[in-house]
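Comments concern the structure below.
Here the complex is missing one protein chain, while the rest keep their positions.
Right after this comes chain A.
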Amino acid sequence: MALIRIADDNLVVVMEGLDKFWAFKSRLTIPLANVRGATVDPGIATDFKGIRAPGSHLPGVIIAGTFHHDGDKVFWDVKDASKAIVVELADEEYTRLVLQVDDPRAAVALVENALV
């Protein structure tokens, strides 16, 4: 699971527990200016995710790390698809982040309200 918070005009994503091992990353810091929006999207985990590099995809267990799909570089950290949110970025290493959060609706509101 990922913890997200807003700090100093940045979106900070912290991977919890073993997720940082599976995802090859423990933290992401994205300037809010490069965040386009956030969306609750429990259905995304069943969509084609592309080629992982470097990442981990243990079906039914975890999707974590970097995936390449249609020229996009997507960061995943999802075990429970029902709690997945999508954060779309611009001018960043990643095109988008797919994160499992504790409360998807609250997380999306947190990001969207920080953008206004």
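Keep in mind that, in the parts below, a contact is a pair of C-beta atoms (placed from the backbone, for glycine too) under 8 Å apart; a residue touches a chain by one contact, two chains touch by 3 or more; residues count from 1.
Methods note: contacts and distances are computed from a predicted model.
The chain absent from the displayed complex carries the UniProt protein name "Regulatory protein TetR", chosen from "ABC transporter permease", "FUSC family protein", "Cysteine desulfurase" or "Regulatory protein TetR". Counting over the whole complex, chain A has residues 36-44, 47, 69-72, 86, 88, 95-96, 112, 116 touching the chain that is not drawn.
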